[in-house]
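As you look at this complex, bear in mind that one protein chain is not there, while each of the others sits in place.
What follows is subunit A.
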Amino acid sequence: MNDGSQPILSLRGIDKRFGAVQALSDVSIDVRPGEVVALVGDNGAGKSTLVKIMSGVYQPDGGEITFDGRQVSINGPKAAQSLGIATVFQDLALCDNLDVVANLFLGHERTSAGVLDEVEMERHSWELLRQLSAKIPSVRIPIASLSGGQRQTVAIARSLVGEPKVVMLDEPTAALGVAQTAEVLNLVERLRSRGLGVVLISHNMADVQAVADRIYVLRLGRNGAEFEIGEVTTEQLVAAITGASDNVVAERAARDKTGATIAPEDIDPDAVLPDGHHAPGTGTTPDSDEERDA
């Protein structure tokens, strides 16, 4: 068994090509039980490709994957699920017309004598939601009437139905407000305290620094850098993501130290802000990873 120091999921030297594009080359990451690992990187860095490889959507062209000490190949989403790797995709993939219970157990309905066991499923739903201390007013209302944060909660709770060992969250806070983001980050904490390995993909440096234990920076399809959370500053992260240290944030930090003020002409319009977006006014909001992958 795993004593917590051995990785539950380990990727070594992963390569992935799409035609002429080398999306990932020689990427390695480790996820340990009870640890939140953040994957950060600019658009096109290969975060989504890596997630899709771990969730079985894509097959890697090279490298090896070790799960719980055994070398495995993840042939499809079903294989990932049966290994114990659950993925919460960015679009949540919930059925708006079904209630919370139906969504939680979709594809894995409990039956007795061929008939849906609604009582058992409802009881189990409350158990799951309680474990996550989730605030859902009723499990018998359609998903459509829940808020964004509540939907995210349901999607995360659903990933736990199969009792996974690793949960991957793809941009869980991207569409949420402040309070809802806090709610989801609490949820991530609870997943960790249950001893799950959590992989968090995010553009939001504040979120990453709030919950992650370790941060992997992907840059142009390669391992850029790896940080322990205690030893990294936002500037270092941004520098690792952009591959440069001459950006507004670093400059400002430097100036703050020297007490200099910022003149408008000092601001580089092409610089990248810590949340991964270009400075306002440049007019070019980068496309999301999903669009690039499509």
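By our rule, a residue touches a chain if its C-beta (ideal position, glycine included) is under 8 Å from a C-beta of that chain, and two chains touch if they have at least 3 such contacts; residues count from 1.
Note that contacts and distances are computed from a predicted model.
Between the names "AzlD domain-containing protein", "Xylose transport system permease protein XylH", "Bicyclomycin resistance protein" or "Xanthine dehydrogenase D subunit", the one given in UniProt for the chain missing from this structure view is "Xylose transport system permease protein XylH". Per the touch definition above, the residue from A:N97, A:Q131 or A:T233 contacting the chain not shown is A:N97. Among A:L116, A:A182 or A:I229, only A:L116 touches the chain left out of the display. As for the chain not pictured, it touches subunit A at residues 77-78, 81, 89, 92-98, 102, 106-109, 111, 114-116, 118-120, 122-123, 126-127, 130, 135-140, 142, 144-145.
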